[in-house]
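The complex appears here without one of its protein chains, the remainder shown in place.
On to chain A.
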Amino acid sequence: MTARTGYLVTAACVAISTVMLLPLVYSMLASIKPTAEAAATPPTYLPHGVSLDSYRRLWDYQEGLLTYLGNSFGTALLTIVFTLLLTVPAGYGLSRFPVPGREVIFVVLLLALIIPYQALLTPMFLMFARVGLTNSLAGLAVLHTSIQLPFSLYILRNTFAAVPREIEEAAVMDGAGSLQILLRVFLPPTVPAVVTVTLFAFITSWNEFLGALVMMSSSAKFTLPVILATARTETSLGGTDWGMLQAGVTISVIPCVLVYLLLQRYYMAGLMSGAVK
């Protein structure tokens, strides 16, 4: 590569990175503008002062920000727990045992992978309503688990299948039961895959919108994206509270970006193993 192409590549990289980051940075800057400036027409490019007013208003918005953060984190946590409890044993079972009806099980899983959850929402809603799972964080977590399960199981099954048989045989010789083998032999080397599944479950649940919109009827149970979407349409005296909305965007974005930057390696590995079949 010549020096000139080198400079061109660097320039292109810097330009593209700037374009990608600008909306997020601009939103964060807007969230710390003083109240009057946040509602100014035309909008200012850079804040003329720093204020936490927008965050204060968000903190007190309707049931209070803590409620919505709690709902979002709670649902994401339950989704992670459900997903792991279901897919770790199933991945182990499918990768190491001659399970009766394997082929049928694979077809069922493939079906679950292809059918979009958006298309199943009405029957799910009716079913959940009958057993009291609507307007409940646990119910929403069940819905999010159903979205996440086939992909997670696929990743875990493949990872477990790649664990060398010799290690397992040694444990069998020592008289370990299958559950012990799963916990002591299989889990330690497959921690990266388990982290990947956890990460994907978190991001799916934290970001999911339509299901949360449909399932939750009282605003006290809304997750962050849903309460922010309602804040958008708020047209009391001053119209939309743009500063507060950007504070909300900032707060929603931070956990995802942080988790992604810290666990990038796992995220990419999961994406590749999920896509390249």
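Everything below uses one rule, namely that a residue touches a chain if its C-beta (ideal position, glycine included) is under 8 Å from a C-beta of that chain, and two chains touch if they have at least 3 such contacts; residues count from 1.
Quick note on the criterion: contacts and distances are computed from a predicted model.
Q: Missing chain's UniProt protein name, "Ferredoxin fas2", "Multiple sugar transport system permease protein", "Cbb3-type cytochrome oxidase assembly protein CcoS" or "Lipid II:glycine glycyltransferase"?
A: "Multiple sugar transport system permease protein"
Q: Give the residue, chosen from A:C13, A:A138 or A:A161, that touches the chain omitted from the document.
A: A:C13
Q: May I ask which residue of A:Y68, A:F151, A:W242 or A:Y266 touches the chain that does not appear here?
A: The missing chain is touched by A:W242.
Q: Which parts of chain A are in contact with the chain that was left out?
A: Against the missing chain, chain A presents residues 9-10, 12-13, 16-17, 20-21, 23-24, 26-27, 30, 39-43, 45, 85-87, 89-90, 92-94, 96-101, 105, 108-109, 111-112, 114-116, 118-127, 142-143, 145-146, 149-150, 153, 178, 182, 203, 206-210, 213-214, 224-226, 228-229, 232-233, 240, 242, 245-246, 248-249, 252-253, 256-257, 259-261, 264, 267-268, 271-272, 275-276.
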